[in-house]
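Note that one protein chain of the assembly has been removed; the remaining protein chains are unaltered in position.
Chain IDs A and B follow the sequence of writing; residue 1 opens each chain.
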Amino acid sequence: MSKISEQQIHFLVEAIEASYPKNQLAIPLEFVSQPKRELIIKVIFILRELLFLEYFGQRQLISTTIKYHIGDLLINVHKILHEQMVLALTYQAIEKNSPLDNINEKVNEIIFLFLSKIPELRCMIELDIQAAFNGDPAATDKNEIIYSYPGVFAVSIYRLAHELQLLSLPLIPRIMTEYAHSVTGIDIHPGATIGKYFFIDHGTGVVIGETTTIGNNVKIYQGVTLGALSTREGQKLRGVKRHPTIEDDVTIYSGTSILGGETVIGKGAVIGSNVFLTKSVPAKTKVSVKIPELMYKGRINKESDPEYMVLDI
Amino acid sequence: MSKISEQQIHFLVEAIEASYPKNQLAIPLEFVSQPKRELIIKVIFILRELLFLEYFGQRQLISTTIKYHIGDLLINVHKILHEQMVLALTYQAIEKNSPLDNINEKVNEIIFLFLSKIPELRCMIELDIQAAFNGDPAATDKNEIIYSYPGVFAVSIYRLAHELQLLSLPLIPRIMTEYAHSVTGIDIHPGATIGKYFFIDHGTGVVIGETTTIGNNVKIYQGVTLGALSTREGQKLRGVKRHPTIEDDVTIYSGTSILGGETVIGKGAVIGSNVFLTKSVPAKTKVSVKIPELMYKGRINKESDPEYMVLDI
Partner (left out) sequence: MSKISEQQIHFLVEAIEASYPKNQLAIPLEFVSQPKRELIIKVIFILRELLFLEYFGQRQLISTTIKYHIGDLLINVHKILHEQMVLALTYQAIEKNSPLDNINEKVNEIIFLFLSKIPELRCMIELDIQAAFNGDPAATDKNEIIYSYPGVFAVSIYRLAHELQLLSLPLIPRIMTEYAHSVTGIDIHPGATIGKYFFIDHGTGVVIGETTTIGNNVKIYQGVTLGALSTREGQKLRGVKRHPTIEDDVTIYSGTSILGGETVIGKGAVIGSNVFLTKSVPAKTKVSVKIPELMYKGRINKESDPEYMVLDI
């Protein structure tokens, strides 16, 4: 009796099928063949292997034969990326009702430009790892950082996705950074611009919006939002600079929100925990919130003590 | 020498086995056969395919033959859900020492009622997607939202789990929403009541408690807690309304906590970032925290400047 009854399944199939043509989101089903999130995640892991063969390579590596592994990984990643990019660009073209000429050539060109960035990205990400090591007393070696630090993982994926975003590839960059978000709790939009030697410590709850600009040697902690002042106007704000600019050598401690497209945090500034900023801060300035008064209520000597002692600690 | 020695394994087996009968949590092992989290997650993904065949279907779809896919998915999801529900209800019955009559029929009835909700849920979730598109300038199309927005993912799973919760199914609804929590950082209890056109932006750190009620057209941001004032009394509070009511058209910005079962946020209210509310707010009211004084300490002209400048920016 664990099977669904014939009558029930007929009823359900009809009801669900009937709900499909009413669907206002869909473009005609015949044309739809969507990119697959699982394959895009697979691309992320092949790219990570390419970036750090010595850490994520699946085989015993010999430095003189390393090129065979690189070649093999490149052929592999090209194949999957090509397929997914064709799907993403085809969908976009149908949606925008724009022509689809030379899609294979266009995609090959994007992939080649993207893969040519790998050596540069290797250097960038190594600097991020160095920043994590220098900035965290709990780090014992770089090995540990590469294998376990969520900040480094999220920033690495952002750096890959950002290159694809610069090449105007739709959908795929965001799927990549949202994958990192789901794994780390760190939400970096692929459109953000982030300089060298960047470290996010702990990271859960960090949000870095689409039009944020971050300089070199910046360090931020868990729960920091670099966001927009208000998105009440929604789609009217598309493309407008609405997230802050963080200049070089800035540190932003946990739980702080910095909002607005005209807000600039000057070079070398240090912003304390739990600050809420919607205006600019000059260079080399320390900003901290005046810690709100704390109320103490002791529960031991109820007779002698006032019920509430308000103290400033 | 990489094998464990015979002597050691005998010792360990005895020690661990000995720890089992002392276990105060277990009901007799013979009766225990628990639902499997992996299969419940599989159910989530089949349901998502049923809800959005055009996005998550594994095959090239033709609108005239779509019913074969729907039928196939229904048979599949029924089979797995039936098995897991029988396990969950059997465990509950043993635990409560209550009779177990007609379990197959009962389960078939629950599943049929649940699957009959699919067309309605499709409409609900499409409105959530529309809300995300309208509310987020960074969204380029609905495709991107469906494939990558954690808020939409968490709310979709909540909507499915909530229907099962209404049908008094134990354990499985919570496993579903906690899976969404693990993927998105958004913790929605399946018992909460949430209206149409709901959008959670970014989302990491959001908590929506069991007895929360949310109206239509509500938008909330990362780090918002809709929680209980205190749970010190623990199990004594079971079933008591202890989380807030949020009326229609309310916006709640990031990091805000709204606590307590008698707290009502009136229709159209806007609650700013980092507010801590334990009392009701009238309709159409804007509430913001008076931003705490910030302390600035410039580090350039140490001679001329006072060490701390307290400014209100």
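The working rule: a contact is a pair of C-beta atoms (placed from the backbone, for glycine too) under 8 Å apart; a residue touches a chain by one contact, two chains touch by 3 or more.
Model, not experiment: these values are computed from the prediction.
Enquirer: I'm checking contacts with the chain that's been left out. Which of A:R37, A:R122, A:R238 or A:K267 qualifies?
Expert: A:R122
Enquirer: Which parts of chain B face the unshown chain closely enough to count as touching?
Expert: The missing chain touches chain B at positions 1-5, 8-9, 11-26, 28-30, 32-35, 37, 91-92, 95, 170-171, 174-175, 178, 181-182, 185, 187, 189, 191, 204-205, 207, 209-210, 223, 225, 227-228, 231-240, 242, 255, 257, 268, 274-277, 279, 281-292.
Enquirer: What residue numbers in chain A mark contact with the hidden partner chain?
Expert: 50, 53-56, 60-63, 66-67, 70-71, 74-75, 78-79, 82-83, 86, 104-105, 107-108, 111-112, 115-116, 118-119, 122-123, 126, 129, 133-144, 146-150, 183-185, 201-202, 204-205, 222-223, 251, 254-255, 273-274, 289, 291-300, 310, 313
Here is the rule we use: only the chains that are shown with their structure count from here on.
Enquirer: CA centre of chain A versus CA centre of chain B: separation in Å?
Expert: 22
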